[in-house]
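The other protein chains are all here in position, but one chain of the complex has been omitted.
To keep things simple, chains are lettered A and B as they appear, and every chain counts its residues starting from 1.
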Amino acid sequence: MSVIKVKNLSKTFKVKLKEKGLKGSLKSLVKPKYKIIKAVKDISFEVEKGEMIAFIGPNGAGKSTSIKMMTGILFPDKGSIDILGLDPSKDRKKLAYEIGCVFGQKEQLWTHLTPYDNFKFFGAIYDIPNSIVEKKIKELNELFELDEFINTPVRNLSLGQRIRCEIVASLIHEPKVLFLDEPTIGLDPVVKENIRSLIKRMNKEYKTTVVLTSHDVGDIEKLCKRVIIVNKGQIVLDDTMENLKYHYLNKKIVEAKMNKEVNLDDEEGITILKDKGYNLKIEVDTKKKSVSDAIKLLNPDNIVDINITNIPLEDIISDIYKDGDE
Amino acid sequence: MLTAVKNQFKITLLSVKYALQREMLNKFTFFSNIIFMIINNGCFLIQWIILYSLRDGIGGYSFRQILLLWGLAAGTYGFSHFFFKNSYGLSSAINEGRLDNYLVQPKNVLLSLITSNVDVSAMGDILYGYIMIFIYGFEIKTFLLYTLFMVIGGIVLTSVAIIWGSLAFWFGKVDMVANTMNGLPTSFATYPDGIFKGFIKLLFYTIIPIGFASYMPIQIITDFNIYYFFVVISVTILFVILAFLIFYKGLKRYSSSNLMNVRV
Partner (left out) sequence: MKKYLYIYKTKLMTDLQYTFDLLLGFVGYIIHIFIFLNLWQYIYSNPKELINGYSMSQMIWYVIITEILWTCLSGRAFSKDVSNDVKSGNIAYNINKPYNYVEYALFNHLGGATIRFILLTIIGLTIGFVFLNGFPPLGILQILAVLLSSFLATIISIFLIMSLSLISFFIEDASPFYWIYSKFILVVGTIFPIEFFPEVIKPFIKFSPIYAVSYGPAKLFVDFNMTDFISIMISQVAYLIISFIICHLIYKKGVKKLNVNGG
């Protein structure tokens, strides 16, 4: 059963261009110039109940705009959205009872209150009787391990603790769909990992449908079974994580600083991107050669410094485009 | 329907309560803000003492009525800025995309937004208003009528602020214009309407609506007039409806913070 049905969704923004100075101000008053920005262009997809789906794409790709239309924040220009049988632009309040939202860059908690008081406030927003709220807080407290700081004012919490509280606040009313917009932005890797596993556990426990956005592929690798990649307002790929991994995430970039020169020419599964004597940058195809084998070839004893990263999302997207052309 | 209204009211009160708690974290700043505002308003009485030493009945007002005028000007301003502070920053909230969190809650967006912050010094204005009423001459009837008109006038001022702020949905950066327009009622409201002539009086009953927020209520408090009373009440309702209509019309054009990243 689909809980989210999006059909031919489009959104454009009209941006007023302004020149500086008095002359510019007057000019833009008399004859304003506009720039049309197509943020979302004709996208369609469906999400099943209990599914965890990720929207990824570079900054400004249109993923936030899409999520904001699905949650009723923005009005679509064209197309239709159906969330649990409701139209976000018409039944905003009704829908609000059914969904939860966390915006990584926009706090919704009162920072001078404790998480506990905040949760009670959210309970009141969703008209939940006090006794039920308290039970729910207890339950979520255990699931998200908030015990340590549930009675500390939010302003004294770390960013990671705050995000955990934000997520709990959005779950108080037992939403059927949870939207997470860049939930791990600005967090360090360890905390990121912790948040991911908590979200996973929550999804398992409550069977909540989760839609999340990120511009970090790593965010999603372990979390979602399905990925939608958006770029310039369009869906460039809607596929399972497994396929994506197999086709596009099988390459790692290894940058190494050596104290001896090595020759890796003609090694299978290794492409040399940059070779400046002691500084080396290679791409490892993990289908053909594991990263550890590649490092052995470099001889670990000679490595001064090493850095292993994923292929940037932008490169994956251009890869997908190339495949489409063929 | 009734429970929905009750729940909305409960959230609004909670919101104001928490915002007030936040301001009270620093007790010294809190109290000094209030006291300074009372002294601030009090200073301007010097002006009127001198003016009334030159001539009596300026603009048809007795000195006592000037006190009432000052009280009501401060009271309406204070009520509006204390309970609905964010309506005065509405245009920047719209431009910076600060409506998102309220849009995903099952409550009234506009009310949630404008009640999520309080202006502490505005409490000084409210208190000052009551001090003026006591000097004017305390009577239960005056007190009740004054309180009613403080609330009503505050709502009128808030509605107008919402209308100016909502223009941001259409025109983008209107902060300066909205601020300027919102300053006008305060500038005029401490002077008797009798000194003004001609078209400016028309403004008092339209875009600078202190005619309804101050001048008519003073008439009613000094000499009760049932006809004026109903005019003020109905006009207030009209202003509120208009503010909500314009805000919700504009909300369809809301662009969240998506435009923030675009700099040309």
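Brief remarks follow.
Keep in mind that, in the parts below, contacts are C-beta pairs under 8 Å (C-beta built on N, C-alpha and C of every residue); 3 or more make two chains touch, one makes a residue touch a chain.
Predicted, not measured: the structure shown is a model, and the values here were computed from it.
Set against the missing chain, the residues B:111, B:135, B:148 or B:177 yield one that touches it, B:177. Residue B:50 is the one among B:5, B:50 or B:226 that touches the chain not shown. Listed by residue number, the positions of chain B touching the unshown chain are 29, 32, 36, 40, 43-44, 46-47, 50-51, 54-55, 58-59, 176-177, 180, 183-184, 187-188, 191, 194-197, 200.
In this section, only the chains that are shown with their structure count from here on.
Mean C-alpha position of chain A lies 42 Å from that of chain B. On the chain A side of its complex with chain B, the touching residues are 13, 15-17, 35, 37, 39, 59-60, 64-65, 68, 71-75, 89, 92-94, 96-97, 99, 101, 103, 106, 108, 110-113, 121, 124-127. By the touch rule above, chain B contacts chain A in their complex via residues 3, 7, 10-11, 14, 18, 21-22, 25, 97-101, 103-107, 172, 252-256, 258-259, 261-262, 264.
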